[in-house]
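After the structure tokens below, expect a handful of questions from me.
Excluded from the complex is one protein chain; the other protein chains are retained at their positions.
What follows is chain A.
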Amino acid sequence: MASRGTITMKNMTTLGKVLSRRNFSTSKALGAKQLTVRDALNSAIDEEMERDERVFVMGEEVAQYDGAYKVTRGLWKKYGDKRVIDTPITEMGFTGIATGAAMAGLRPICEFMTFNFAMQAIDQIINSAAKTFYMSAGRVNVPIVFRGPNGAAAGVAAQHSQCYGAWYAHCPGLKVISPYTSEDHKGLLKAAIRDPDPVVFLENELLYGVAYPMSDEALGTDYLLPIGKAKVERPGKHVTIVAHSKAVETSLEAAKTLAGKGIEAEVINLRSLRPLDFETIIKSVVKTNHLISVEQGWPSCGIGAEILARLMESEVFYHLDQPAVRITGADIPMPYTKSLEAAALPRPEDVVEAVKKILKVK
């Protein structure tokens, strides 16, 4: 498990270089420092632990092993047993314990080795963490962050490759974040830790080792990003592509290919799935008159389904020149073998093809 982190890191160094080079040319922060998503998360946690005594980390292998994916590296050495707590493999129990501690006023960061294992504890996340503020009519808040890798990793098959974005975004009482770049991860995790409500923070294992530019501001200890605000990752005028997490990368790659064909795609990085920044989507669609959503999760009742439904319900519907389209993961559990795994996830060419179809270009 942890070990996979190591391989990923190795594979990612090369990919990281490719990606950062691309970002380099499109980013405003020319010459900015590069930071991996893993290090961005680590510094977010470290800074918030430094800032607030009440913040602590709890989860499997987070302390002595430095985190299964090394996100908490060095924190146990720095903060000790009291604030970085290794738990047994008992998700239901430690999630409930972390939630109780939050109710009582601490600020737990509850790490899941991956979100697949949070399914063991989903009752505590929803029935205890998400609903208590409402059930107590605002008397008991639950300031907790549930975080860990979400979605498909590589070659780990059905039980270890699933996107929970739509699952948690479905639930009132939760805030749900699905970041993409290092700045996203740092600014939003810090905001999540300081947030008075329960936040589900969905990372992606395949992004941990990827380096993205960090602005000077983002390197500072007071860098916060607003929860519920999307980011236009690439401006364009012909079509709006809305995505979250790793699918933003897919969309940006597609946008690059499309640019070579004279099509300017606007790529929106949602950052937050609940609250969902529909304003930014509206603004874009009014300009482009076309929308495609891209996600790695399943199609039924997914994030794309939600966005398309909201479009249907709004006046912006009349701005669409063509029906909006969802590009999603295949409607099946994730297969192990590479040939099928690749076919089960949206690829840049799927997005390119869809854009060309709705824009009716060859």
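Keep this in mind: contacts are C-beta pairs under 8 Å (C-beta built on N, C-alpha and C of every residue); 3 or more make two chains touch, one makes a residue touch a chain; residues count from 1.
By our rule, contacts and distances are computed from a predicted model.
One subunit of the complex is not drawn; among "SUMO-activating enzyme subunit", "pyruvate dehydrogenase (acetyl-transferring)", "Ubiquitin carboxyl-terminal hydrolase" or "Origin recognition complex subunit 5", its UniProt record names it "pyruvate dehydrogenase (acetyl-transferring)". The hidden chain makes contact, of the residues A:Ala68, A:Val248, A:Ile263 or A:Leu276, with A:Ala68. The chain that is not drawn here is touched, among residues A:Val142, A:Val210 or A:Val325, by A:Val325. In the full complex, chain A contacts the hidden chain through residues 1-4, 6-7, 60-61, 64-65, 68, 86, 88-90, 92-93, 116-117, 119-120, 153-160, 299, 325, 327-333, 335-340, 343-347, 350, 353-354, 357.
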